[in-house]
Structure formats: structure tokens, C-alpha cells
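Encoded as C-alpha cells, the structure appears first; notes follow it.
A single protein chain has been removed from this complex, and every other one stays in its place.
This part shows chain A:
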Amino acid sequence: MSDLEIQAGLGRSARAPRPAHPPRRGRRPRIGVAETLSGLFALFLVAAALAPALVAPGDPLGIDPLSAFQAPSLVHGFGTDESGRDIFTRVVHGTGSSLLIGTLATLIGLGLGLVLGTLAGMLGPVVDFTVNRLLEVLFAFPGLLLALLFILVFGPGVASATVAVGLATAPGYARIIRAQLVSVRSSAFVEAATVLGLGRGRILARHILPNTLAPLFVLGTLGIGQAIVWASALSYLGLGATPPAAEWGAMLSAGRTYIGSAWWMSFFPGLFIVLAAVSATALGRGIDRRLRHA
């Protein structure tokens, strides 16, 4: 996924979430084939993440040099790598870390975005101006570059890659949350609450935030797909998980060397990165549509 597409994706979702008040009543959209398939794949991923040993009982690090470079077969569904490790087992065992990195990074991004967005949206023009300029500076860097800068300072590794991706996505979230807050703040029911003499904190907690959080859930689901791609990209560059860890990006990178003679080494980890991102995005879109019709 290129940066442009990612930006475009964020842009679209920025338009999509709307305040839930006043509620519009309409027919719920039907669950499509894409959503069903995405849902099933996501369920498979969650199962693989929670209980990898049940899905693929082998040892993801167990080597067998004499059966190295075997093409996909009945014994090794996805083939074996240069050390004879089973690619299917490794892909399944890699799901946990990829999903965890994706989810944690999104939570970090959303959390930071929520704080910055709330500050900007609620604390008056001076804070709003300052936060906005800060966000503009951060926007000047492409997200992945921001992540690379962070890793340059704090060193490579799974933890810093997670934080890096979270930080890199935060400005986008902050801007959307701010816009959302501003529009909710100026809505009639908030004005009514103000007129009734409710305190600022109470209005924020009872009326504004709840109406902002539902769209955040959509953003988060969409963001997980993106975060998985970015985290894999960092591991691919050798800045996240390191070999021989079973992690999709690292596996893709290891397979690249042998792409001329053993395509399966990079194909299957790559396929799972793509499918994970696509299914997270499809699910996010589906939830978004349903929320709008709720």
C-alpha cells in the first residue's frame, strides 16, 4: 500500500464517521461476500494468534537442513525455507506478533491522537492553533519516514517498531478526532447541555466523547490493516523483528534472497500481509457502513 493510498484511506474515513445525533433510521446494509470472507479470515487469524499450536502444531524455529528449499507439497503446504523450517507453521506462529504489533501500534496512534485531538478541539483557540501547527509539521514527514526516524533514535526491535508505527499514525488520527470534536461540540444537543448549565467536564465525558468514540472504532479497524503493513515493512528492512523470528515482514525479507529459486519463501508471508490488511480494511468499511445506518 503506497503512502498516497494510505492517506486517501484516512481521508475517506475522515469524511465517513459522522455524529450519531440526530439518528437516521434506514435499512441495515446486508453482509456482503467480501465482508463474510474477511470476517472468516480475521477469525482464522485471531485463532492463529491466540493458539498457534492448535492451528499448526510444529515448531516454527525447528530446523531440518536436509529438507531445505522444498516446494509446497502435501507434507509442507507452504513449502520449506533455507533451513528446512515449515513455512506454514512459521506464518501461523507469526500471526500473533503481526496482529499484536498492528493492534498495539493502532492503540498507541489512537491514544495519542485522542489526547492531541481533544486538547485541540476543547481547550480554545491558542491550544488549537499550537496543536494544529505541530500536526502540520508531523504531516510534512511521510508516516514511514517518521517511524524510521524514531527507530534511528531508539534502536531497532519489535517494541520500538510498534511505538514507531503508533507515533507515525498519530497525527492522522489527531486531526480526524479534532474535526469530529469540533463538529460535535457545535451540535444542537451540546448547546442544549451548555444552556442547561452542565459543567465542561461533564459535557465532554457524557455528550462529546461518546459521540466521537464510535467512529474511532471504525478508524481503529481500518488502521490495524495499515499498521500491519507498516510493521511488516519495518521488519522487512531489518528494523523490527530479527531473524530467525517467525514474523511476516522478516520472513518476506529472508525469502527475497531466494526469490529466483524458491518463490514460496516470500509468497506466503506476503500473501498473509496482504490478506490481513485487506480483511481488516473490509471489516472496517463494513462496520462504518452499519454505523452510518444505525
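Please note the rule applied: a residue touches a chain if its C-beta (ideal position, glycine included) is under 8 Å from a C-beta of that chain, and two chains touch if they have at least 3 such contacts; residues count from 1.
One rule holds for everything that comes next: contacts and distances are computed from a predicted model.
Enquirer: One chain isn't displayed here; going by UniProt, is it "Ca-activated chloride channel family protein", "Cytochrome c oxidase assembly protein CtaG", "ABC transporter substrate-binding protein" or "Ribonucleotide-diphosphate reductase subunit alpha"?
Expert: "ABC transporter substrate-binding protein"
Enquirer: For a quick check of understanding: of A:F141, A:F217 or A:Y258, which residue touches the chain that isn't displayed?
Expert: A:Y258
Enquirer: Pick out the residues on chain A that sit against the missing chain.
Expert: Residues of chain A in contact with the hidden chain: 61-63, 65-66, 68-69, 82-84, 238, 242-244, 254, 256-262.
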